[in-house]
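Shown here: the complex without one of its protein chains, the others still in place.
For reference, chains read A, B and C in written order, and residue numbers begin at 1 within each chain.
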């Protein structure tokens, strides 16, 4: 239990990169990138967790309760939304590629180049 | 085992049920995948409600509230794109039995007040969403 | 770089990463332990500013300048996607057939729509008190709006969704954030400093500038996601490239059991109505170009 969350984060990262490397479809590759991104959230929140802690939101908890680390949560929170818009940008690029070169296979694209 | 542990143990039930559902989503035919997606949001909503009670933080129910709103929306959008909205007795009965079985004890535990109103709202949304997206003859409509 | 070679490079790199990462994991403080000096200080600072939700306080008060950066990335990403997905000269719009929706689905969607929008706004508005905030609530609101698409069809969504307003809304959100920052400067403090009275803990008006910045972000994210989804929907449903021939379209398109559709329901006929079949204006070249396209594709494969 002491390292399991970290190892899971590492596994998600590796499997996501594996998908990126072996992908034959850019849309699939963008999905794999989204998976890879989620490994960072898991790692960040795992680092910030404290046994017996509760969320650092004091509307329904006493202000002296033991809380988990809010800083990493703030980092992960903004990154998730910004990451989604970046995913959208990548998908827009895929659509452009498709329009210009008629394919979404990265290998076929590099063949086109020469 | 304290009461809060009891609630968390109850949250484990829908959580463990998610495992087989993942298998169906990853390997099943198109119809099963949509049923799976439907079931996932229902089970996740129940697990979140129970966990909120188990952690003693009523404000966590906000997450369940968002699940109950976005879950059926997501299913209907998928149905629109895949042109299929299968009727599923599994989802329907899970909702009709699971949601009251979860929400009513939670209401008893929280007692009357704003928190209880929110619980009932989430429960109603979960039931309505699941029934609409799983009843016989339902259809996401054709794509356009 | 061949596929096999690439895989080998990955495997070597991944093995190295796995070993180093595992070693690093055992060097980290055990899960659930350790002390968090920044966390403790953030909680203290947040309570000093009467903000119940410490995460909102970190985002919109302690690290407000960083959030401006994040917001700008979001703005730029949306702008980039909009530019990439605009309608080019050789593309034409076609009117999609109105969709046939089961009345029960329609009723459900129309009833849930106001509720879903309300939930989104609630999540934004309660950002400084309970879990939630502009980032999350913005996305929820934007997604909720698409219940309308589920309820009837894309045309209906377009009619009630003036896109320009959302484009302006996105820019206004970004601008409001910067203006709030400069207002602090005018008040004789630092850029984005929290200069307003803090109010009482756990009320809607607590937290000084936090609710303002929160609302600005909520506006920007909601508008940004609506604009993004609108562009993607435009591309997928309405805009048609020259040579995009629906009838020879892939029958496997997305595996769909046709028979599951109700009887008498017309299969969505995507063929453009009246206007713009290849006989008109740019038609011949267009279909010719597409044929060339096909040949090239065939040779390549």
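One rule holds for everything that comes next: a contact is a pair of C-beta atoms (placed from the backbone, for glycine too) under 8 Å apart; a residue touches a chain by one contact, two chains touch by 3 or more.
Everything that follows uses one rule, which is that contacts and distances are computed from a predicted model.
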Record-based protein name (UniProt) of the chain missing from this complex, from "Ribose transport system permease protein", "MrpA C-terminal/MbhD domain-containing protein", "NADH-quinone oxidoreductase subunit K" or "Cytochrome c oxidase cbb3-type subunit 1": "MrpA C-terminal/MbhD domain-containing protein"
Displayed partners of the chain not shown (whole complex): A, B, C
Contact with the hidden chain (one of B:40, B:85 or B:125): B:40
Residues belonging to chain A that touch the chain removed from view: 1, 4-5, 8, 11-12, 15-16, 18-19, 23-25, 27-28, 30-32, 34-35, 38-39, 41-42, 45-46, 48-49, 53-55, 57, 67-68, 73, 76-77, 80-81, 83-84, 87-88, 91, 94-95, 98, 102-105, 108
Where the unshown chain meets chain C, residue by residue: 3, 53, 55-56, 123, 131-133, 135-136, 139-140, 142-143, 146, 225, 228-229, 232-233, 235-236, 241, 243-246, 248-255, 270, 290, 293-294, 297-298, 301
Contact set of chain B toward the excluded chain (per top definition): 1, 4-5, 8-9, 11-12, 15-16, 18-19, 21-22, 25-26, 33-34, 36-37, 40-41, 44, 47-48, 51, 54-55, 57, 59-60, 62-63, 66-67, 70-71, 73-74, 77-78, 81-82
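What we mean here is this: only the chains that are shown with their structure count from here on.
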Whole-Å separation of chain centres (CA-atom averages), chain A against chain C: 15
Length of the line joining the C-alpha centres of chain A and chain B, rounded to whole Å: 25
Overlap residues in chain B, where contacts from two or more other chains coincide: 59-60
Two or more partner chains touched - positions in chain C: 130-131, 136
Residue numbers on chain C that touch chain B, as the complex places them: 96-102, 104-105, 108-109, 112, 115-116, 119, 123, 126, 130-132, 136, 140, 143-144, 146-147, 149-150, 153-155, 237, 254-258, 260-262, 265-268
Footprint of chain C on chain B - complex, ascending: 29-31, 59-60, 62-63, 65-66, 69-70, 72-73, 76-77, 80-86, 125, 128-129, 132-133, 135, 137-144
Interface residues, chain A side, partner chain C - complex: 1-7, 10, 13-14, 17-18, 21-22, 46-51, 55-60, 63, 67-74, 77-82, 84-86, 88-89, 91-93, 95-96, 99, 102-103, 107-108, 110-112
